[in-house]
Each structure stands twice: as structure tokens, then as C-alpha cells.
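Of the protein chains in this complex, all but one are displayed in their positions.
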Amino acid sequence: MINADFIVDVGISHYLILSAILFSLGMIGVLLRKNAIVMLMSIELMLNAVNLSFITFSKYNSHIDGQIMVFFVMTIAAAEAAVGLALIVSIFKRYKEVNIRFFEHLKG
Amino acid sequence: MTADAFLFWFLALITIGGASLVILMKNPIYSALALVFTMCGIAALFVTLDAFFVAGVQIIVYAGAVMVLFVMVLMLFDLKHEVEAFSKGRITGAIKLATAGLLAGLVMGAIFYSSTAVDTVITKQLAAASGDPSKQLGMRLFTQHIFAFEALGILLLVVAVGAVALARSKGGTHHDQR
Amino acid sequence: MILSTLIFLPVLFAIVIALWPQKSTIRPIALGFSIAHFIFGLTLFREFDPNIADLQLVEKYMWMERFGIQYFLGIDGISFWLIQLTVFLAPLILLASWKSIDKNIRGFHICFFILQTAMLGTFLAFDAILFYVFWELSLIPMYFMIGIWGGARRIYATLKFFIFTMAGSLLMLVAIIYMMFLTQQAFGTMSSSLLDFYKLSIPFIGHEFFSMQTLLFFAFALAFAVKVPLFPLHTWLPDAHVEAPTPGSVVLAGVMLKMGTYCYLRWVLPLFPEATEYWAWIFIMLGVIGIIYGALVAMVQPDIKKLVAYSSVSHMGYIIVGIFVFNHLSLQGSLYQMLNHGISTGALFILIGMLYERTHSREIKHYGGLASALPIYTIFFFIVTFSSIAVPLTNGFVGEFLILLGTYKAIPMAAIFSVTGVVLGAAYMLWMCKRVFFGEKGPLVADAHHPLVDLNAREIVILVPFVIMIFIMGLFPNVFLKWSEASVDYLIKNKANYELTIKGAK
Amino acid sequence: MNFTANMGDLLLITPMIALFIASLIPITIKVLKGNVEQKPIATLAQALLGIVAAAGFLIVFGGSGKTAFNDVLIFDGITQWMGLIALSAAAGSMILMYENPSTRGVQFSELVFLSLSSILGMMILISALDLLMIFIGLELMSLSLYLMIGMSHEQRLAKESAFKYFVLGSFASAIFLYGISFVFGSSGQTNILKLLEVTMNLIQSNQMFLFGMILIVVGFCFKVSIAPFHAWTPDVYQGAPTPHTAFMATAVKVVSFAAFLRIIATRPLIASDNLFEVLQWLAVITMIVGNTAAILQNNVKRMLAYSSIAHSGYLLIGVITAGISDNGTIGASSVIFYLFAYSLMTIGSFALVSMMEKTEDHSLEVGDLAGFAKKRPILALSFAVFMFSLAGLPPSLGFFSKFYLFNAAIGEGLIWLAIWGVLNSVISVYYYLRPVVMMYMHEGESDVASANHFATAITIVVTAILTLLLGVVSGPLLTLVESSLI
Partner (left out) sequence: MDHTAIVSVLFASPLLGFLINGIRRNHHSANVAGAIGSLAVFISFVCSILLWIDLQGMAPDARRIHVVYGSWMAIESLKIDFGFWIDQLSSLMILIITGVGFLIHLFSVGYMSHDKGVAKYFSYLNFFIFNMLVLVLGDSLVTLFVGWEGVGLASYLLIGFWFTDGEKAAAGMKAFIVNRIGDAAFLIGMFIFFVSFGTLNIQELNSMAPTIMESTWFGIVTLGTLFLFGGATGKSAQIPLYIWLPDAMAGPTPVSALIHAATMVTAGVYMIVRLNPLFIAAPNTMMVIAVIGALTVVLAASIGIAQNDIKKVLAYSTVSQLGYMFLACGVGAFTTAFFHLMTHAFFKALMFLGSGSVIHGMEGEQDIRKMGGLKKYLPWTHLTFMMGWLAIIGTPGFSGFFSKDEILWMSFHSPRGHWALWVLGVIGATMTAFYMTRLMCLTFWGKSRVAKTLHPHESPATMLIPLFVLAALSVVGGYVGIPHIISEILPGHPANILEHWFQPIIKTVPGLVAGDPAMEWGLMGASVALALISTILAYQLYVKNPSAIERFTQKINPIYQLVSKKYLVDELYFGFIVNPIVRLSENLWAYIDVRFIDKCTYWAGDLMKGSGSFVRSLQNGNLQTYAMYIGIGLVVALSLVMMR
């Protein structure tokens, strides 16, 4: 699989695989990092991976809608980040802590 | 190796490296910085995909605004005492890694299996409409997607008002509001 | 409109009672209502024609057009007496509750009347969904009756009762829906009318369990088996009876158990003739086991009420055997036994309730020598006991005799095993009577501080109708059997493709 | 492609416009009054007025089957009915917000603004015909919700639940978006109508498209809390202020199911047998998870949360039915009806929970209900009606809605799902009866909170009466729903 052609002929698959890897890395971040802020960053990472995938498809479909999607996604991602950070700030004020290990009062 | 290919591999390296650092760095500030790298890399990748406008927005919105917000908050908290970065549990950790890995694997599998189909899609499509992609984007945005655009505006309004309200709420940053 | 009125009058009563301003007059008002209801029920004797097997006094309106669900009521010989039983017991039950229910009287009467509606509806509904609604509705007031006015372990008992019976009947809902689609296939329009169900011919492959008719058969049969209750699904019954207040026990034993056996006759046998025939042995076997098992276990119960509860298992076993043997004698016997059981077990529960009101104990070992302390009570108790153990010239004998005779006709071994129930029945009842009424005075009876008071006028008024019915039904069974004769005859003769016609609709 | 916003389109979106305007009124007044709250009752009235107006517009203009704004929005039967259900549920929840200790008073205008924005998001979601619009609607609804929960006067659990909801919600959004990207990539479309034309081929031949669809489905499964994507539900429902829980359990669930239905009911998807098989198993697992976990709960809200998960399982049966039937109307109408019934019962139940919360951080345990029937017979009876109805006992609305759902499922041959459904109903009886047992069969001194809860009480009684009586006359209602879907 890994051969010269694979390295030289960069095509849609490469971009998609890259985006998949980024998405998975983001997912790992969400799953494993304890710091709530880093978790938010990981989510941003996942959204970026999605953006990359959109742009790739947009390019190969020659369809501008992909870019429009990305435009929207970015905006919403920014909004999400704002909301998330606002929440984290208010939580930090209450708990003095952003380690999600301490947010386990609701369970069972 | 063509320049395109080289550029791709180089940027791929940066983004994957940056992303890895985001999730590996113990100090959240470093993570944030790594994320900035990743985002810039992705913006560059956008450029390789001829999406110049979006690439610009990516830099401005993400690497600029959003990351600044993150760093601001991090600075605000001034967290020093975080000793462990990762949640405990070997088994769950392994499962989590395996899950993410499997997901990536599945995506790759799907991509490989459907590469022919993707190719047909690509060939089938007409060449991009001539003209400035940014203009084209703008046209599309304000005709086809005008409603979405308006909705997005409302969303931003909501987030703005909401974030303020949250901050002023009980337990928020302004205790005096009680 | 007579049937609708019969069914929904109690709801009206319940509403009136809910809004009645004075708490003190609720009891007499409710009693008056129930007597009025009973008298209204008597009009059926005029309106109902016992000489034809048709469905009578039909009320049929489209309820939900989309699914062909109708508001469809009717009465025939099979349900006739059960209706009468239901309305007959009501005033007696309310009288019996006069002293034993001492909290939340309003709520109790509301529950009671809604229960009446549900039970009557179950007996009269001829539309599957309407039937199911009434069938399940009957659980709720009973649940409250046991749970609010019951004994110490009432919550356990009431939950057990509720979950057992509900678990049984839910598969029936699936089966009903499935049959509605079968009607759609067969007749083009969906319908949940029982008469349309009767017209279906559901494919049956004997040796395959997973054939359509067999599965539908079991889905229905299970629901009713829990209610009856058939061994081994009976364990809710003793608990429910022991914890239920007297009126609850009487309704439960008197009418609610009959819903199960009635529905076998109304829903299972005519709908799934082949499956019934093929699988009847299971039910006959379980019925026989129930007869013997119920009697044996009843024998060793330390609690009088539990003893009577297990005796119900035994008695209901006879009814099941009679139904699944499926010949004329046994079916008539089963119908008769349903009434008998309603009356004699109902009376037993009322009697036990009266005793409990006096001593607050149902432990057999606390008693002894009661006969000399409460002579009138003893006389009534013994008359009812003899009815329960089927001494000739009481009602119990006629039912058991007909069932056993019919059973012997079809399956001699089943009858021979069932007959042991006759012996064991005498054994557990008389042994209990011996320990409670005879011998040395037990601790509760001899208690000088609380001398026992014999029955008062109210209690005698409650019991006399039971005793009268016991003897009337024992001496003149023909009077009763006549009303169900045509329907049973028709059912037997047309068992392969049973269809009911509506009177006057030919 | 060439687009101009014409009057017709604007008429169609009048409900949204009404909501938007209504959402701005209280907050504007607050701003104009110099950051001073007007009387909460006025705020509530303005909000309810907006909702009523939206409902009115929806009745008048919606339901015609017309599309708007170049086919990104559609106003058909699903939109209309689901919209009405969501709006009424939201109105009910807002009445609760008005009187609940953790939401009333300070910042009520902001809360109303956010709620109405959330409802606006819902309106977009149910009428969206474009994956992008679905996403935006979803985000608008969710972001408002996160903020609403975060604003609760209760400081500990509400913040935690808001954060959990936020992180998991964003996580699911990312997955959802990823799915959209694949669908877009393999078909070149995001519009559902246009997707329909190509789906049949793609789903057979193109793994990527199927992949994308699964990711989208998973995104929805998260929103409607299908196991194993349900884990947020109990925590968030418990931690959030009760009115918000009611809001989430009813309105949010209704609109999420509406959008889910729209996606699934694009029949070509059945070309993938496996997808439907997986969905069926998800339904079964969800029912089991919801019901078994609910048995052990002592917190009423948490119990209701698990029960809500279980109901999602039942609803998924209906959604699957709609997906595989030749005309999806039977399944869809049964889902709509079920959602209607479920919303009614749930609003009522949460209203009672809300009434019994003495302070903002008081959480209601089942044991706290002991002896309630003696103190408040009518409220207790209403709650019992809700419980029996949720358990699916006739003659309540809950029974009939379950009947329609199972009827539809059996009609499409999904008998085994129906059997699972009824078996789970048995399990559910156990925990639904526990509060009833407590209220009626235990001695106790429980009572509603002393504060004035008039509006909430009215809500409870009205929903209880409707729950009890609507079932019996629900036949024509269902026919009406069904006829509007064709």
C-alpha cells in the first residue's frame, strides 16, 4: 500500500485520510484529556478535521457548497468555543477547577 | 515528488504533529500553541485545495480569534497545579484509543472501498464555474443560503447575549448581580 | 343503550361520590347506588332472550375508523350470569366494607365503582381493543384497593398483582394487533371486532410451535392464565388475597378471577379452535395440577385467608379443566362453577373479614373453640364451607359434578385425578374449621377483656343473600343453566367455525 | 439557483419571525429600563404571546407542503404537527420556568430570550430540508439550551450538567458534521430532496455515503438519547433546572425526532438492510437500558430521565416503521402521536416535580412523595394519571399512543420489536408505580413548596385531564395527523 505512487500521487484519499487522522486525534483528546479547556480544543480539532474534509470534497466535487459549509461550521465552531469557554469560566468560578474528574456528582 | 505532493506531506506532518501535541502536552498553554500550528497547517492545506477565502477566514477566525480566547481563558485561570493530564484507567484508556483508532481505520476503509465511486463523482462534475471563487462563494452564500446566513446571525446574537447572561448569572463571574 | 348504561352507571356514581359534599353520608349513598345498579341489572332478565344463541342488546358504533375499532357491546348466554353476579355482589361488598374500610372512604367507593365499570366492560365488550381497555383498566382500581386499604405487606402484594397480571396481558395486545392485520388481509378493512375475528381462519400447523395460530393462542391464553390463575402462575393470588381488604378480596375472588375463565370461553376457544384442541392437554394438565396442588398447599396454610386463596386456585382449576375439556356438560359446569365460586368464596372472604374485624388476626393457631363464642357466625361459616366443598344441594356440588362428569366423558384420567380435589377440598376446609371453631378456646377467643360479639343485623343481612343463593343454586340449577344453554349449545356445535350473529341482523 | 426572497417564503417563516421578535421584546425592555427586570408575569405573557402567534402562523401557513428559500425549508405535515407539539410543550415548560425556584426572578428576560431562541432553532430544525439547515437549527437550539442550563440559580449540579451536555453535544455535532461531509462528498448534495434522487444508487455502491449516513444517524441518536449514545441524558436531566428538563424531554426530543424522522423516512435508506437491523437493535437496547436503569432510581427526575430514554426506544420503533413502510405515513403519524402523548405526560410529571422543589437546590426523591395523596388529592391523582399513562395503561393517552405505535410496527412486520416493546412496558410498570405507591400507600407529610405555584398547578391539572380523556377520542386526531402527512 505504501509505495511510491501513494507518496507521489496525492489525491482525494490523502486529504480524507489526513482528515480522518485529525478527527481521531481530536476524539482521543476529548476522550482522554482531563483538562476541560483542552477537551474544548480537541473538539475544535475535530471540527477542523471536518472542515478539511469538506474542502477536499468541495475541491473534488468542484462544488462551492463545501466551502460554504466550512464557512458556517467555522462560525458555529467559534460560537461553540465562546459558549464553552463561558461555561468553563462560570464553572471555574464555582469549583476553582477545570479538571473534569471533579464534575462527577451526577451519576448512577 | 512534485511540489504539490511535497507540500501536502509537509503540511500533513505539521498538522498531525500539531494535533498530536495538542493532545499530548501536559501544559494547556502548549496545547493551545500546538493547536494554532495545526490550524495554520490546515489553512495551508485549504490553500492547496484552492480554497483561498476559507483559508483566510481560518487563519483570522480560528488561529486569531478563537485561539486568543482560549489563551485568554487559560491565562485567566493561571492553572499550574495540574499534575495528570490524562484520565486514569488503563483498560478504558486502551478502549478509548482503540475506538478512535478503529474509527480512523473504518474511515480509511470506507475511503478506499469507495475511491472508484468518488472518482466517478469527480469526473461527473462540471468544472467549477468560472470566476473568482470568493465572489462565487459570496453569491452562493447570499442567494441559496441566505436563510442559513440569517439564522447564523441569530445564533451569534444568542451566543453573545447568552454568554453575557451566563457570566452575570448566579455562580457566574459577577457575584454582585444577585 | 341498556348495556352502556349498565357499564357506565358506576362511573356516574363515582363522579357523584367524588363531588358529594358530606363525608358521613357517602356509605349509604354508595350502597343505594349499588342497589340501584343491581336492580337495573335485573332488567336484563326482561330484555335478554335465553332461547337464542345470538348476540343480544348489541350496541355498535365506530370508535376509531382508521383501525376499524368499534364501540361494540353485546351480551349472550355465556356472559349473562357473570353480569348478574357482578351487580349482585356489589351491594353486599359495600355493606361488608361498612366497618372494615375506615380511611379514605370516598376514594374507596370511587375505586370500587370504577372497578365495577371495568369488570362489566370486560364481560360485555365485543371489540378487541375495547375489551383490552376494560381488561387493563380493571387493574388500576384493584391496585389501589389492595395498596391503600390492604394489610401489612400490601405494597408487595399489590405490585405483584399488578405486574403479574399486566405482564400476562401485554403479549395479548400484540396478538390483538396482529389479528387486526389479519382481518385487514382477509376482509380488506381492518377491524378489531370480535365477530370479525371469529370469521378468520388462522392457519394452524399442529406440530409446529411457531405457527401462527399456536402463537396467537398462547399469547391470549397466557394473559388469561395469569388472571385465572392457572398453576404455576398463581403465586400472586395468595399474596393479593391476604393483603387485600375484605371488599377487595371479594371482588378479586368473586369477579376478577372469572374474567380469566370467561375470556377463555369468549376469546380463546372460538378464535383458535384447532390450537385449543391441540394444546388443550397442557391446560387440562395444569388445571388438574392446580386442583390438587392448590388443595394440598391450602391444607398447610397457617392463615385462613391464604387457605381460602389457595382453595381458589383449586376451584379455578376445575373451571379450567371444564373449559378445555370442551363438551356441553363441562362447559355448563364451568359456567356454573364460576358463579358458585363467586358466591361461596366471596362469602368466605366476607366471613373471614368479619372475624378479622373482631380479632385482627387471621392466624389459625390463634383460634379454636370459636363455635361456642360465635354460634351464628359459625352456622353461616359452615353453610358456606359446605358449599365450598361441594356438598350436594348446595351450589358447589352442581358445578363440580357437571365439570367432572363432562371431563370423565372426554378424558377419564383427568376426571379421576380431579376427583381427588373433592377429598382434599373437604380435608383442608374441615381441618381449618376444626382448628378454628372446635376444641379448646384459643388465645384470641378466650380473651376475657375483649369478648367476641356475634354477628349483628348488618352482617346477617350481608350473609343471608349468599346463603339463599347457595341453596337456590344448589336446588334449582336448571333455572340458571337455562340462560346459558342456547349459547353453550351453539358454541359446542359450531366449535370448528364459530360465528356469532347479532340478534335481528339476519 | 437564482434566488430572490419572495413574499410566499416570508409568510412561511412567519412563525420563526414571530418567535424572534417575541424573544427580543423582554430583553429589549430590560435594556431600555436600565437593566431592570420587568414583572416576570409580563415577560411570560410576551413569550407566550410569541409562541401562540407562532403556533397560529404555523397552523395558517404551515402544513401546505411548500418549500421555502430554495428548498432549504419545507412546511409539511410533520413540520406543522411537530411544531405545534413542540410549541405547546415549550409553552408548558415556560410556565414552569416562571414559577420554579431555580429559574424565576433575576435574569428571567434573558432566560426567555434564550428559550425562545431555542424554540426558533427547533422551528428551523423541523422544517429543515437541507443538512446544513438541520445543523444550524440543531446548534441554535442546543447552544441556547447549554446557556439556559448554565444560567440556573442552582450552582453546582446545573453547571456540571450544562458542561457535560455541552461537551458531549459538541462531540456529537462534530460526528454529525463529519457525516454530512461524507454525504456531501459522495453525492455532491446536502439537500435532502436532491439526495433522495441519488441515494438509492449511492447507498448500494458507495461505502462513503453509507458511512456518512451512519454518522448522521448517530448524531441524531445522540440528540434523541438512543442507547448507547444516551449517557448524557440522565445526568443532564437531573442536573438541569426542572423546567429545562421538561423542555429538553419534550420539545427538544420532539423536534429531534422530527428531523430524525425526516432523514430516516427518506425511504431509499432501507436499501441498507444492515442499517435498519442496527437501528432495530438500538431500539431494543435503548428500551432495556432505560427501563432497567430507571428501576433503581430514587431521584424522581433521574427516573423520569431514564424513562425518557426508554420512550426514545419505543419511538425509534415508530421511526424505523416509518422508514421501511411503503408510505411512511402510518409510522410517522404514530410517532407524532406518541410524541404528543409523551410530551403531555412528561410536562405534567415534571411540572409536579417542579412544584415540589422547595428551594433551588432541592432535588426530589421518590420517598419525598410519601403521603402526598392525602395532602393534595387532585395533584396526586394527576401525577398517578401521568405515571399510569407513561406505563401505557388504558384508557389513558399513553396506552393509545403505544397502541398506534405497535400497530404500525406490527403492520410492517416488526412483531419482535413490538414484543420487546410490550415486555419493556412490564418492566416500566415497576418504577412508574413507585411514586404512586409512595403517594397513596405510605404515610407522610409531603406537600408542594409553599411558594405560589398556581400556573404550574393549572398546567398539571390540564395535562392530566387531557391525558386521561384524549386517548378515548384519539382516533380522529390520528386520522387528522395521518391525512396531513400524505
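Odds and ends about this structure:
In this document, chain identifiers A, B, C and D correspond to the written order of the chains, with residue numbering beginning at 1 in each.
Heads up, the rule we're going with is that contacts are C-beta pairs under 8 Å (C-beta built on N, C-alpha and C of every residue); 3 or more make two chains touch, one makes a residue touch a chain.
Just so it is clear, the structure is predicted and the values come from calculations on it, not from any experiment.
Put simply, the hidden chain is in touch with A, B, C, D once you look at the whole complex. When the missing chain is restored to the complex, the residue among C:293, C:377 or C:466 that touches it is C:293.
Residue A:106 is the one among A:21, A:41, A:91 or A:106 that touches the chain missing from this view. Only one residue in the set C:71, C:356, C:431 or C:498 touches the chain that does not appear here, and it is C:431.
The hidden chain makes contact, of the residues D:64, D:292 or D:363, with D:292.
When the full complex is taken into account, the listed residue touching the unshown chain is C:398, out of C:398, C:455 or C:470. Residue positions on chain B in contact with the hidden chain: 87, 92, 95-96, 99-100, 102-103, 106, 109-110, in rising order. By the touch rule set out above, chain D reaches the unshown chain at residues 163-164, 167-168, 171-172, 175, 207, 210-211, 214-215, 217-218, 221-222, 227-229, 231-232, 234-235, 272, 274-275, 277-278, 282, 288-289, 291-296, 427, 430.
The omitted chain makes contact with chain A at the following residues, 27, 30-32, 100-101, 103-108.
Note that in this section only the chains that are shown with their structure count from here on.
Per-chain Cα centroids separate chain B from chain C by 70 Å. Residue positions 132, 136, 139, 143, 147, 150, 155, 159, 182, 185, 188 of chain D are each in touch with at least two other chains. Those residues of chain A that touch chain D in the shared complex are 16, 23, 26-27, 30, 36, 39-40, 43, 46-47, 49-50, 53-54, 56-57, 60-61, 63, 65-66, 68-69, 72-73, 76, 79-80, 83-84, 86-88, 90-91, 94-95, 100, 103, 105-108. Chain contact summary for the complex, chain D toward chain C: residues 374, 377, 388, 393-395, 399, 403, 406-407, 410-411, 415, 418-419, 422-423, 425-426, 429-430, 433, 437, 440-441, 474-476, 478-479, 482.
The touching residues of chain B, counted against chain A in their complex, run 1-2, 4-5, 8-9, 12, 15-16, 19-20, 22-23, 28, 31-32, 35, 38-39, 42, 45-46, 49-51, 53-54, 57-58, 61-62, 65-66, 69-70, 73-74, 76-77, 79, 82, 84-87, 93, 96-97, 99-101, 103-104, 107-108, 111-112, 115, 118, 121-122, 125-129, 133, 136-137, 140-141, 144-145, 148, 152, 155-156, 159, 162-163, 166-167, 169, 171-173.
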